[in-house]
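As you look at this complex, bear in mind that one protein chain is not there, while each of the others sits in place.
Each chain gets a letter, A, B and C, in the order it is written, and its residues are counted from 1.
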Amino acid sequence: MKRVAVQAGDFDVATELAALEALGGGGVASFTGVVRGGGGLVALELEHYPAMTQAQVDRICDEAMARWPLLGLSVIHRFGRLEPGARIVFVGTASRHRAAALESCAFLIDWLKSQAPFWKKEHFADGAAGWVEARAEDEAKAKGWIG
Amino acid sequence: MKRVAVQAGDFDVATELAALEALGGGGVASFTGVVRGGGGLVALELEHYPAMTQAQVDRICDEAMARWPLLGLSVIHRFGRLEPGARIVFVGTASRHRAAALESCAFLIDWLKSQAPFWKKEHFADGAAGWVEARAEDEAKAKGWIG
Amino acid sequence: MLTIVYFAWVRERIGLDEEQVARPDAGTSIADLVAMLAARGGGHAEALGDATRLRAALDQRFVALDSPIGDARELALFPPVTGG
Partner (left out) sequence: MLTIVYFAWVRERIGLDEEQVARPDAGTSIADLVAMLAARGGGHAEALGDATRLRAALDQRFVALDSPIGDARELALFPPVTGG
């Protein structure tokens, strides 16, 4: 099972996890990213490169399935305007081996954070707005994984 | 937030994850263990050491919270008779740092698999039954983490 | 008296969840006590005859089998855990 979705709308984590649990692998790992509030943030705007995103996420999912013995995975990334508390991203993996489920989940979220063609703009209560700067750490981490 | 439950009944993963997402950390990792079927398995029977389990799980949760910058965690372990497809164990962690959420989740599930006072007995369709043997790998891994 | 609790196949082979035994000298190790119990024969011998297959806890703390029993109130004997 490979489910990849790049969408504006929210998703239901329980539905995703139930599908992964039903694969019978015994172990399901997940990571959910949520918009953090604070500092007067009123919304995050996520822009992406539609022609590239789905294909790239699809490709990295194939890589994860080649590298770890996975029974299935589910990757969802939202775009558009998201308020604090909203889910942005979900990665779920299922395997007979808990280390495979956990490591592939970490691999995929690291990749999404550092290599997927998404850009975040922060909007603040005072009307200010600015693009989030990439963290050097994330760029370095992605290179380590991807080789 | 620290939630520790050792219980016979099932649990709702969505409820656990929603509580962790609501902490505002931005990252929530989870691992769910499910009874694997196959080989004629009809049920798994989980025995535990009640006087020890809750206190031990509680202690390891404190250790995880001391070791990683976590906003919260939730650990649930079931006991009793569980059929294939049933959830056995859940670990959820919330942090501002995705690596902290993922690593502490891996730490906790490794500990539960190798150090928590639970024993599994397999019951098969032909009436046979036998206790699951500990994997040397799990004992070794736990020693590495616990130091 | 010392309470001994058994789990998993140790419990099944002995046929008891727990039992009380006369408190040994504080310096007696768990391994020494296990050997004395195994010497009873029957289920005890079956369950406790091979100490390398056993793990132990004193007052709900995992300890090595060569630990002295000291003034512990509860000794637990069981196979390596298989939780999660």
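To be clear about the criterion, a residue touches a chain if its C-beta (ideal position, glycine included) is under 8 Å from a C-beta of that chain, and two chains touch if they have at least 3 such contacts.
Just so it is clear, the structure is predicted and the values come from calculations on it, not from any experiment.
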Among the chains presented, those that the missing one touches: A
Touch criterion as defined above, residue of A:V4, A:I88 or A:A101 at the omitted chain: A:I88
Contact footprint on chain A, counting only the chain that is left out: 33, 46-49, 51-52, 55-56, 77, 88-89, 109, 112-121, 131-134, 139
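One rule holds in what follows: only the chains that are shown with their structure count from here on.
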Most central chain, judged by mean C-alpha position against the global CA mean: B
Chain A and chain B, separation of their C-alpha mean positions in angstrom: 24
Junction residues of chain C, two or more chains touched: 84
Shared-contact residues (touching 2 or more other chains) in chain B: 33, 109, 113
